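So the structure is just underneath, and the comments pick up after that.
Heads up, one of the protein chains got dropped from this complex, but the rest are sitting where they should.
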Amino acid sequence: MPHCLFSAVPTVAEWWPIALPLLAGGAAIYLLLPRPQSHPMVWGAGLGLLALVLAGALLLRGGVSPETILFWSFSAIAILAGALLVTQHNPARAALSFTLVVLSTCGLFLLLAAPFLMAATIIIYAGAIIVTFLFVIMLAQHPGLSDADDRSREPLLTTLTGFLLLGTLLFVLQRYDSRINDSARNVDALIQRTREAAQQDTRAAMDGKIGTPGDEDELFNQFNKLFNSRPDWKDLHAKAEQVALAWSDNDLVTDPAVVEKSRARLEELIVLGEQARNRLGWLPPAENTPLSNMSGPPPTVESEQVRRDEAGLPRMPAQNAAFLGRSLFTDFLLPVELGGFLLLVATVGAIAIAFRRS
Amino acid sequence: MSDVRSYLWLIPALPLAAAVITAVFGPRLLRRHSHWPCILAGTGAFVVAVMAFLAVHHDIDKFVAFHHGAAPAQEAPPDPHPQQIRVYYEWIKVGDPGAGRGIELGFGLNADALSAMMALMVTFIGTLIAIYAVGYMHGDEGYARFFAEVSLFLFSMTTLVLADNFGLLYLGWEGVGLCSYLLIGFWFTRPAAAAAARKAFLVTRIGDMGFLLGILLLWSRFGHHLDYQNVFDSVEETLDRSSNLQELHGWLTTACLLLMCGAVGKSAQFPLHVWLPDAMEGPTPVSALIHAATMVTAGVYMIARCTPLFMLAPDAQVVVATLGGITALLAALIALTQNDLKRVLAYSTLSQLGYMFMALGSGVLSAGGPVVTFAVLAAMFHLFTHAFFKALLFLSAGSVMHAMGNVIDMRRFGGLRKVLPHTHWTFLCGALALSGFPLLSGFWSKDEILDAAWTAGRQADQYASWYLLLWLVGLITAGLTAFYTFRAYFMTFWGEQRIPHEAFEHHHGHGGHDGHEGHSESPRLESPPVMTIPLMILAVFAVGVGFALGPTHLFGHFVAHTPGLPPPEEEHLNYTMMLVSSLVALSGIGVAYWMYVRQPDLPTRMARTAQGLYQLSLNKFHIDELYESFILKPLAGFTAFAGIFDLRVLDGLVDLTAYFLRWLGFRFRPVQNGLVQFYALAMVLGLTVFLIALVMKL
Partner (left out) sequence: MTALPLHYYLIVGAILFALGLIGFLARRNLIIMFLCVEMMLQGVSINLAAFARYRGNLQGQAFILFIVTVAACEAAIALALILMLFRRYSSLDVSKWQELREPGEEPTEDIEPLPPAPRVPPLPHLTPSGVEPEHRPEESHV
């Protein structure tokens, strides 16, 4: 049974980090939506930038690394371009903003180990679809100012609705984050302690880092308590018990190679901790469902069976296109064929609809 | 005899079959011959009634012979009050009647002395009138309908008379009410006839309500029975062994008063008498059959049947007698000034019915058991004779009307002695009988009634002086009866011969004429033999039956053996009473002769001098108008109010619901404004709200 994330009405402390940027963003969009007598742009633009900065400051945590900076920039460009698209008078400029959105999204795809998708999206979207849009804009020109471009339908209500929806989604994600984050933080702290203990030279120093047995703060005790706090860590608890037993075993203490053996025990503990950490956010496997592994490890595998990199994420194939192709033509053969058929029908249909009989 | 018991059902069944056949086949198939089923059924019923009468008579003879020792020795003494009862069909059985907690009704017919006599009279007169109606209704469009309804009436009346329980009695009661409605409103296209039929039905209905309540009260308070024998027995038993006599006596009196309500309605006593004069809108045979001979006597029959109850409730009895007295006097006063011949006869019927009620109310137990029987016998005897001479009078009046082209206003014709000889003689016989001319039938029966009232006045414990007053009222009314009867006779048949012109237009060639009013010779306007022969038969009975059955006590001895009546004692003729009533009758006839033959202008002068009284009598004492303003108008107002309430308030409430929903719908109309983005916005808004609810777990 997954944890229920929605078991209490949120407190103010929980949702003010979401509410502030949303309010600012909502006001910005509302001011920027086209009207016959539109407000000066500076207000909207200012508020929008403020919203973005607040969002970044309050919501996103994590250290500075190339990945983080890239993620930041791509996201910011995507959101700004999206806002521009929504509030632009000129449809041609709007199409160009959309191109920018697509390009930033593709950047995000790259960060997510999907290079083929990046290329495909740029080619299809920025290459074909937007060009088609621009052609249609050229063909369907309205001389002079048009009602369509300079008015909005219900700006207040739509902004409210959209940001309300966004707020709900962000709230859910925030909650998810905080729950996972706490657990992740705890596990990381314990793993860090174990690492420090493993780096000691003598058994006595290790014992000192670990702490006196029976103490509240003792490492093994903490591990036990941690593994007891979540139902999907229960089996790890048993294993940790074993390691603890092995640790205080007399045979180990009196063994001449006590340091290496102790270090090995601690390594086991670290492994357990990392397994626990990788299980965070990993859905428990489904029951007896035969799923193919042509697209990668199926959802039924346990968290430990997946190969992971140093960051703890599952490893994605470097030959992304090849593996994607294998997945498409084995697991998703029918959708591929149907997709092709759909394209054919769309082609014929578009021509049939738009054909001007002279 | 067990034979008759098996065939009793024919008496009601034959007319019912005739009714069905005439109704189904009459209009198309039988047409001019639609009268045959009715007449044949009536004759058949009469034959069976004679057989039943003879059977009961035989049983009574056996009893009399036994007690005089002239019969061969038998084991068991015969029944002093013989009756032939047979239950043919169990109709309703609910609950456990045996244990006294249910209702049991059956189609049971009972022929005892009273019922047999009534059945005989009803079938005989009914058949005669049906034969008369063949000529009277000749050529009418609804010929078949008429005979179907008359047959249905005969069925209802015989059921009423022969029933052995209150339920079947009520069935017959309602049946005659229905047929009366149908027959009064026979020419329903005339608004006056339709109104009169409605009035008759509704007024009798009021009485029927009381009647039903009385029946149910008897059922609930005195053992849960509905058939006569058990009810009477259980009333006696309950009163005998009860400790709470006062309360039970009160219930009994109430029940008797309620039963009397029904009789008041059906027999047209004051205050429910208003329907009978208007009922003359129907054809004359109907008036003769229903409103002279049979239906109006149903009330009298019912009270006579319930004598065992009434004699235990003297308070109810005095009310009966008083109402009878009031009705007799009132009707006689009104009849003095009426100009419509049939109306005069109608009021005279009311008056005679009042006499019968007066007699029934005079049979107080405190004056002795035999007095009860004597009083009941007096009422039934008067009923019997009245049936004959009133039917005769009505049919004669019908004959006059038929000859005069449906003109019945006495001021428009006169001196018809020479023109309608047969009718004249039969009418004279009936008039003499009605007036109480010595030695004719009315004389004997009216005399017995006065005798009963006098006896009650002398020997009753309670209300003795009141009964004497009623006796005086009866005497005065006798004089008035003689006066107005002969006023009508003299106005119609004596004086200057006047024939209205309708007589010649309407006349369909019975003897050939030239179509001009002739004063010198008497035109052939007399009715056809099919009409005059029944008249003559009835005239014979009217004249003779009183003498044949009255002083010879044949009638009395026969009917006295009805179950429930105390045993009678030997009768003596009260010669003083006979002398007094003869004087009164003859003086009434004399005054009428003097005023209408000797001094024809005297009536008008008298009317002018006593204008107030004359108008009061002519307008029927404004009773109809009183009812109209004090009962009908408020009811109509209430009905109108209820109608408006239903229309505006109740319907309005329902409509309001509809309007409200419609209004609500109209408020939502602008949501569909055709803009796609608006619809999409609504969808997204809904989705958002739903998501928020989900997230907050609301």
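For reference, chains read A and B in written order, and residue numbers begin at 1 within each chain.
One rule holds in what follows: a residue touches a chain if its C-beta (ideal position, glycine included) is under 8 Å from a C-beta of that chain, and two chains touch if they have at least 3 such contacts.
Just so we're clear, the structure is a prediction, and the values are computed from it rather than from any experiment.
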Touching the absent chain when the full complex is considered, from A:136, A:189 or A:257: A:136
Sole residue of A:121, A:200, A:262 or A:275 that reaches the chain not shown, by the stated touch rule: A:121
Per the touch definition above, residue among A:186, A:221 or A:295 touching the missing chain: A:295
Where the unshown chain meets chain B, residue by residue: 669-670, 672-677, 680-681, 684
Where the missing chain touches chain A, by residue: 29, 33-37, 59-60, 62-63, 65, 67-68, 71, 75, 78-79, 82-83, 85-86, 88, 91, 94-95, 98, 101-102, 105, 108-109, 111-114, 116-117, 120-121, 124-125, 128-129, 132-133, 136-137, 139-140, 142, 144-155, 158-159, 161-163, 165-166, 169-170, 173, 176-177, 180-181, 188, 281, 295-299, 306-307, 310-317, 320, 323-324, 327-328, 331-332, 335, 339, 342-343, 345-347, 349-351, 353-354, 356
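One rule holds in what follows: only the chains that are shown with their structure count from here on.
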Computed distance of Cα centres, chain B from chain A, in Å: 104
Sites on chain A touched by chain B in the complex: 6-7, 9-10, 153-154, 157-158, 161-162, 164-165, 168, 171-172
Parts of chain B lying in touch with chain A, wherever the complex brings them together: 675, 677-678, 681, 684-685, 687-688, 691-692, 694-697
